[in-house]
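What you see is the complex with one protein chain gone and the rest in place.
Our next item is chain A:
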Amino acid sequence: MNASAHQELEPTEYVIEAKGLSKCFGDNIAVNKLDLKIPKGSIYGFLGPNGCGKSTSIRLLTGLLEASEGEVNILGQPLLGHEESLKKRIGYMTQKFSLYDNLTVQENLNFVGAIYGFAGRKKKNRIEELLALYDLEKQTKQFAGSMSGGQKQRLALACATLHSPELLFLDEPTSAVDPENRREFWERLFDLCDAGTTILVSTHYMDEAERCHALAIMEEGNKRADGSPQALMDAMPATVVEVSGNQLRQFKQTLIQHPDILSAAQIGSHLRVLVKQQVADPLNFISQLSQGREALLARPSLEDVFVACTGGRHVD
């Protein structure tokens, strides 16, 4: 397959376009009418709890699963019927480590390289490049199964990007990694993004979601909200009020009974309260309820957005 064929295609604004994408397993709807438009060169996040349909969506978009309904265009081509040719242009890092535990780092890379059709000097150079880039030069003779979570993850990323894909799917890439390695990992993702790769990453960490250019909040197979983190925070249909004082646990119980309060959660010595948007003066409204406790307006965080649009609190 020659690379020039791809460049002759029209330059696409959107790398992934999905319309009404659905997947049912029996009666269970895993993904429900998902619409997506992911622009080229961005990092797009899927944020949601376990079992919300993140992995299924990624598998649908990579062509690993066949959609029950809906249309998908990947890199300007319809996915249906082009799965195999698209596989040369996309990379996928699975949630579970999917390389061979009883092969060494070098052998794993050699294998993946050959599978993508690399041979001879070209393969050798590319693998050396990746070993240096992902800081695995000292581990080349180590079995993949005996490496730490962070090293495994770097190897997996090296294998997934060996063929320099235009679009990279990462399914919860950092779930088995410590915070230090996570930071470093995200730096590498931005390097890839800078080089023109579009990245779709799923996560259940708020801080990771906040790093994305744009994200979709998913719950039970439905997309509850999407946009850039800032836009999502600005458009949040609730106001955040922080309450401090004594007996916060009891106060929380009375607050969450109130129909105009979306949620209340304790964070350190504060109670973070989400008040519905229709309440005209939320600060005054909370002060009346709080019986002398101190109340202040606060800036919304991504977690507030997540809370506000999941758990049956979303506004359709």
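Keep in mind that, in the parts below, a residue touches a chain if its C-beta (ideal position, glycine included) is under 8 Å from a C-beta of that chain, and two chains touch if they have at least 3 such contacts; residues count from 1.
Just so it is clear, contacts and distances are computed from a predicted model.
Peer 1: Tell me the UniProt name of the left-out chain, picking from "3-oxoacid CoA-transferase subunit B", "Transglutaminase-like superfamily protein", "Transport permease protein" or "Glutamine amidotransferase type-2 domain-containing protein".
Peer 2: Per the UniProt record, the undisplayed chain of the complex is "Transport permease protein".
Peer 1: Write down which of A:Asp101, A:Glu128 or A:Asp191 is the residue touching the left-out chain.
Peer 2: Considering all chains, including the one not shown, the answer is A:Asp101.
Peer 1: Tell me which of A:Val72, A:Val112, A:Ala158 or A:Val177 is the one touching the absent chain.
Peer 2: A:Val112
Peer 1: For the chain left off this view, which of A:Leu65, A:Ala265 or A:Ala298 is in contact with it?
Peer 2: A:Leu65
Peer 1: With respect to the chain omitted from the figure, which of A:Asp27, A:Glu84 or A:Asp194 is a touching residue?
Peer 2: Of all options in A:Asp27, A:Glu84 or A:Asp194, contact with the hidden chain holds for A:Glu84.
Peer 1: Mind pulling the chain A residues that touch the left-out chain?
Peer 2: Counting only chain A, the missing chain is touched by 59, 62-66, 83-84, 87-88, 90-92, 94, 96-103, 107, 110-112, 114-117, 119, 159-160.
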